[in-house]
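With one protein chain removed, the remaining protein chains of the complex are shown where they sit.
Entry: subunit A
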Amino acid sequence: MSSSSSAVEQAVATTVKLASGDGFAFIVDKAVAEQSPTIKNMLDVTRGGAFTEALTNQISFPEIKGKVLEKVCQYLIYKYRYAAEGSTERVPEFKFDLELSLELLMAADYLDC
């Protein structure tokens, strides 16, 4: 029991919970989440002062809906996976529903990614 709870503790420290306005929550690795400069700043503890989000490892986005946030998370993983490669690997297209476009665009603008 004790080994699994410390493993849970370890997992929590390197991950962050992103919560949407309509009650959904997504847990992603910090390195993935920080592909968004905005989120990176929210979680920053090195500059002499940390905000609530950095201390609790949770960020709530009341204005972003669950299905949009889900797509954002997928995009962050996609960016994390392919951004560092340079241009040697063929990068697959990032697909999303057209109905999501506007909200996704606004979220991208908001999160600077």
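Everything that follows uses one rule, which is that a residue touches a chain if its C-beta (ideal position, glycine included) is under 8 Å from a C-beta of that chain, and two chains touch if they have at least 3 such contacts; residues count from 1.
By our rule, contacts and distances are computed from a predicted model.
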item: Missing subunit (named according to UniProt) among the choices "pyruvate dehydrogenase (acetyl-transferring)", "L antigen family member 3", "Cullin N-terminal domain-containing protein" or "Light-harvesting complex-like protein 3 isotype 1, chloroplastic"; value: "Cullin N-terminal domain-containing protein"
item: Option from A:A31, A:L55, A:V91 or A:L105 whose C-beta touches the chain left out; value: A:L55
item: Option from A:T14, A:T38 or A:S101 whose C-beta touches the chain left out; value: A:T38
item: Contacts of subunit A with the absent chain, listed as residue ranges; value: 37-38, 41-42, 44, 47-55, 59-63, 110, 112
